[in-house]
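Missing here is one protein chain; the remaining ones are kept as they sit in the complex.
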Amino acid sequence: MSEGFDLRRIDRRIIFVLVLVAVVWPLIAPLRLPMDVSPPVQNLYNTIEEIPAGSIVMLAGDYSPDTMPELQPMTDTFLRHAFRNDLRVVVACLWPASPPLVERALLPLADEFGKVDGVDYVNLGYMAGGTVTLLGMGASIPNTFPSDYSGTPVREIPLMQEVQNFDDIAFVMEISAGTPGTREWVQQVQSRFRVALGSGTTAVGAPNFYPYVQSGQLVGLLGGLKGAAEYETLLEYPGLATKGMDAQSVVHALIVVFIILGNVAYFAARRKGRA
Amino acid sequence: MRREIPLAITFLVGLFMLVDFFVPHHSVSAAAEEMKQWGTIVIAASILLGVGNLIRVHYRKIRRKQDGWGYSITTLVAMSVMLYFGGPWGTIAEGSAFNWMFLNMQVPLQSTMFSLLAFFIASAAYRAFRLRSAEAGLLLVAAIIVMLGRVPLGQLLTRGLPEKATLPWLTETIMTYPNMAAFRGILMGAALGVMAMGLRIILGIERSYLGGEK
Partner (left out) sequence: MNWLHMLFNGPPGTPASVVWGFWVAAILTISIYSFLYKDNPLYKFAESLFVGLGAAYWLALLYHETLVPKLLHPLFPGGSGDPVQWIRIIPGVLAVFMLLRFFPKLSWLSRWALGFIVGMYSAVNITGFAQADFVAQIYATMTTPLNSGGALAIILNVVAIVGVCATLIYFFFSKEHKGVLGGFARLGIWFLMIAFGASFGYTVMGRVSLLIGRMQFMLRDWLHIIE
């Protein structure tokens, strides 16, 4: 028996269309909403700013294509930050899909800043093993990564002559989508070898790592697309993350409306059932 | 002996890695370093095992013409083509056909697959997120504050208010204090569990990883 329009039984494809419009419209017609910067991101930025020029830093790329929208802007912005401050970058990956994704950011930026492969940066590629690989790096990074991503033996790479283990690394920026990732880097590298560690992680994972931020095990944390956008703001480089924040705002507002509407429908139906 | 030898290996390797943590002597650390390289090789083999099993499952499906066997052909053909370009006889370098397939096929497929979740989470928020109890209310309020506070819209909505009444400040406070506290409790509890399980495995009390057969 029909009881008229029931808000609880709305076709979910209508919801899908509304979400799609909420994403596409702000991308086509940006709202340019103001951006604040949270303390974990500010701390990360400040820490990197204090690293002396010429120091060697490590970028740990531990993500895959499904988390690219959140994490690729972080990779991009960190490399930009490092090259701008004349830091030398060693890239090491624990996820197999990461090396080409990092290269996607690395090569154009190296070109832009006039950096030389093997001298100012090196991509050591991927190594299986996760936690055990991290411990291996603590003893010897050249032994753990015998060649770089293109197959060149590390003994032939000038930058790697100055890198034996984490004692030679001033800072590690870990871009992480899951396991192995931030937790393993904190457990096996930061706590054991006391290297300064910052993390960029997906929004899904970020709440879990606030204990590490509060304890100082992480010097800073970029959480999700917002974290990436805040980092871009500090670097005064409005990239993809910043451009996505308008859409993020609209969709979040839409979902809050959905939650409220859904509960209104629920309570209305409950009252009707009791009446 | 089929179970005793693996248990002995687990015990000896586990004990040695624990000794490596506490004993800084060069002879221990050099041996441990070599063993860690072995670990990466064996882990690589275990991943190969997973891929091999995938091939076996799809091959069986095709041979028995089970439901959806046509798609299994797609899977195996795609795997073969990509391996042709990037296998032992090929190259994975930048600019190669393997790299092209990764960037223009695997990346969009994987990204899009996971982006579907945005639609489903919106649908779930509408249909399932119900204020059924006080605890659910607490969860709901925290979720709404964080959802609005973590985007520029939150800053705009509460612009002009004192700093400690703004959504971004409230969000950061929730994350840094009650959220941090709860997750620290979870972290510590999980750590106790992992330590206990690890010791049980090394001492041979926990043997489920060996499987059931003799």
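In this document, chain identifiers A and B correspond to the written order of the chains, with residue numbering beginning at 1 in each.
The criterion applied here is as follows: a residue touches a chain if its C-beta (ideal position, glycine included) is under 8 Å from a C-beta of that chain, and two chains touch if they have at least 3 such contacts.
Fair warning: this is a prediction, and the values are worked out from it, not measured in the lab.
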Residue touching the undisplayed chain, where the options are A:Leu33, A:Met127 or A:Met160: A:Met127
Residue ranges of chain A at the interface with the undisplayed chain: 13, 16, 19, 23-24, 27-28, 66-70, 96-97, 99, 125-129, 131-132, 135, 145-147, 149, 151, 183-184, 186-188, 190-192, 202-204, 206-208, 211-212, 214-217, 223-226, 240, 243-244, 247-248, 251-252, 255
For chain B, the residues touching the chain missing from this view: 2-3, 5-18, 21, 34-49, 51-56, 68, 71-72, 74-83, 86-88, 90, 92, 98, 100-119, 121, 125, 135-136, 138-147, 150-151, 164, 173-192, 194-195, 197-199, 201-202, 209-211, 213
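Definition applied: only the chains that are shown with their structure count from here on.
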Separation of chain A from chain B, taking each centre as the mean of its C-alpha atoms, in whole Å: 15
Residues of chain A touching chain B in the complex: 8, 10, 12, 15-16, 18-20, 23, 33-36, 38-39, 64-69, 97, 100-101, 103-104, 107, 127-130, 132-133, 135-136, 139-140, 143-144, 150, 207-208, 210-211, 213-214, 223-224, 226, 245-246, 248-256, 258-259, 261-263, 266-267
Parts of chain B lying in touch with chain A, wherever the complex brings them together: 29, 32-33, 36-37, 39-40, 43-44, 47, 93-94, 99, 102-103, 106-108, 110-111, 113-115, 118-119, 121-123, 125-131, 140, 143-144, 147-148, 150-153, 155-156, 159, 168, 172, 175-176, 179-180, 183-184, 187
